[in-house]
Each structure stands twice: as structure tokens, then as C-alpha cells.
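Notes for the one structure printed next.
Presenting subunit A:
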Amino acid sequence: MKFSYFPGCSLKGSGRAYEESLLPVLSALGVELEELDDWNCCGATAYMAVSDAAGYVLAARNLALAEQKKQDLVAPCSGCYLVLNKCQHYAAEYPDVATRVQETLKRDNLTYKGTTKVRHPLDILVNDIGLDAIKKRVTNPLKGFKIAPYYGCQIIRPYATFDDQHNPVTMDKLFKALGAEVVTYPLKTRCCGGSLTGTVTEVGQNMSYILLREAMRRGANVLATTCPLCQFNLDAYQGDISSDYHESVKMPIVYFTQLMGLAFGLPAEKIGLQRCIVPMDLKPAAALAK
Partner candidate 1 sequence: MNEPTKTQPRIGVYICHCGTNIAGVVDCKAVAETAAQYPNVVVSRDYKYMCSDPGQALIQQDIKEHKLDRIVVSSCSPLLHEHTFRGACEKGGLNPYCFQMVNIREHDSWVHEKGAAATDKAKDLTRAAVSRVAHHKPLETKTTPIHPDVMIVGGGIAGIQAALTLANAGQHVYLVEREPTIGGYMAKFDKTFPTLDCAACILTPKMSAVGAHPNITLWTYSEVAKVDGFVGNYKVVVKRKPRYIIEDLCVGCNECVTACVFKEGKFEDEFNMGLSKRKPVYMPFPQATPPIVLIDPETCINVKTGKCKKTCVEACGDRQAIDFTQKAEMKEVQVGTIILATGFQPFDAKRIPQYGYGIYPNVYTSLEIERLVNASGPTEGHVVLRDGKTKPKSVGIVHCVGSRDNKTHRWCSRVCCMYSMKLAHLIKHHTDAEVFNFYIDIRAPGKGYEEFYEKLQEEGVHFIRGRVAEVTDWQMSKEEEGKLVIRVEDTLAGFVRRIPVDMVVLAVGLEPHADSQDVRRQFNISCSTEGWFLERHPKLAPVNTFTDGIFIAGACQGPKDIPDTVAQAGAAAAEALSLIKAGSIELEPNTAFVVAEECSGCKTCIPMCPYTAISRDDVKKVAVINEALCKGCGTCVAACPSGAIKQNLFDDDEITSEIEAILAK
Partner candidate 2 sequence: METKSNNWEPRIVAFFCNWCTYTAADLAGVSRMKYAPNIRVIRLMCSGRLDPQYVMMAFAKGADGVLIGGCHPGDCHYVEGNYKTLRRVTLLERMLHDLGLEKERFRLEWISASEGDKVKKVVNEMVEQVRALGPLDMPGRFADWDKEMEELEAHVNHSQKEIPAHVH
């Protein structure tokens, strides 16, 4: 199995633990990722709000590069995944978007046809590789892990391509296959605070607080995420939140790929676990036994 790979800025920066765990895990499952040559910003964040035309062109340039490879494109970051999909939907639906994009790309000798499928790693893991193959690869079942699966807002909304919009279950199934326990977490698609954490901090942090508190209240000992921004928001401010809400908030926040790596028996530092601000107990089963 081979895919083109669009890392985006996060996976090379604040979210490098995601890439560090994604690549060995997929490779362990026989999936080859071929990083897109000369990729650029996906077009997410401020671009869409300031100039949607520029946003679409940025996204479409990456898609045009991917089209030359004639294989599905994996976009692990939720922001990239959404924007690349959005660009394809809009170009297909609104001819003026398609025309503008194509004409701009022509200057760069590129063509955009909209033929590449943009995929999320979760989709590939569960639907292409399958839980049975994943189960076979588990050498270190995640005994004692009680995981709150947190999907965030972008990978199933508005385009519910591989899971239910309101009650996604792909990660839930995945963690059970890894031998972990999954806690009921109805906030699995609720906002983490997004960029509000940087602009209107008290509002953003309140949203993070609710997610963290509910994960703790439901007995989770780790919260798994799919998104670099969610990971950052939830992980980085737990000290501030604890003092603001007079409540000790402590919840390790990891990428689902890191949990997979652990279950596959990969060393913690090879899957970026040392980068967690709130450290995760690697053997919660032992802690339980005590």
C-alpha cells in the first residue's frame, strides 16, 4: 500500500510527535508514505478568512502536485485534511472557484483536475488496513489504558466521509483492537477552543477545561487526539487551567498514532512521547495493581 503524504506545517513543528509516531506505525503495517515534493501551506487558518481565493489556490497547488502521482493523498493534520477536502468540494461545486484555481496554477505550469482523493490516516487504518491486521501487529496490548477518544471538529465535519458526524467511532474501534478500554466520551467532537486560546484566552481555555474535566470525571487516564492544534491546546495549558479553576487538572494528551506505536512495542522516544508536556504513564496496569 502506497500513498502520497502531505505533512503540513504542524507535523514539522509543534506537532512533530504526530509525524514521529505516524511514520513508523504505518511502516510497521506495510504502508509506504511518499512525501509530496515541494509542498506548501495547505491554505488553512487565516487565509480562508482573509482571501478565500488565495486559500483555494494554495490548497489546489498541493492537490495538483499530488495528481501527478496518481495515488491517494494522506493528510494527517485535521486542518490540512479539511482545507484540502474543502477546496475539492468547492472546485467541483462552483465553476468560478475551479476556473480561478486553474488559471492561477497555469502560471506555475500546473493543472488541477480534482482527481486525487484526500484521506485521513484513521480512515486508511480502519478501512484499508483493517482492524484484524492491526490486532496481529500488537505486541504490547494497552492493558490498563482508559482512553477518552477525542476527534475534534474538523475530520468529520462538514464532510463525513468515513464516520458519523455526530458520533464517530473509528478511534473507539481502533483502541479496543489495541487492547485498551475506551471511556464513553460524548464530547468527542466538541470544540477544544481552537485559536481562541491565543486570542480570547479565557473563552478558549474554558472549552479546553470542559474537555479535560469530563475526561477525568469519566475515569480516563489518557485523552487521544487526531489534531495538532487540539493536542497543543489541551496539553499546554493544564497548569493555567488548574490555577484558574482551582482544580487539579492532569490529563496526558497524545496522538492516536502514539498509542498505536506503544501497542506495537515501539520505544517511547521513537514515537515522540517524550514531547508530551503532561507525561503519560506507560504502564498504567502496574499502577492499578499497586
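Candidate entries met the following condition: all candidates are chains of the complex that A comes from, given by their letters.
The working rule: contacts are C-beta pairs under 8 Å (C-beta built on N, C-alpha and C of every residue); 3 or more make two chains touch, one makes a residue touch a chain; residues count from 1.
Bear in mind that the values here come from a model prediction, so they are computed numbers and not experimental data.
K.L.:
Using the definition of touch given at the top, pick which of 1 or 2 touches subunit A in this complex.
P.N.:
In this complex, the candidate that touches subunit A is number 1.
K.L.:
Any idea which subunit A residues touch candidate 1 in the complex?
P.N.:
Per the touch definition, subunit A meets candidate 1 at residues 164, 166-167, 184, 186-187, 210, 214, 217.
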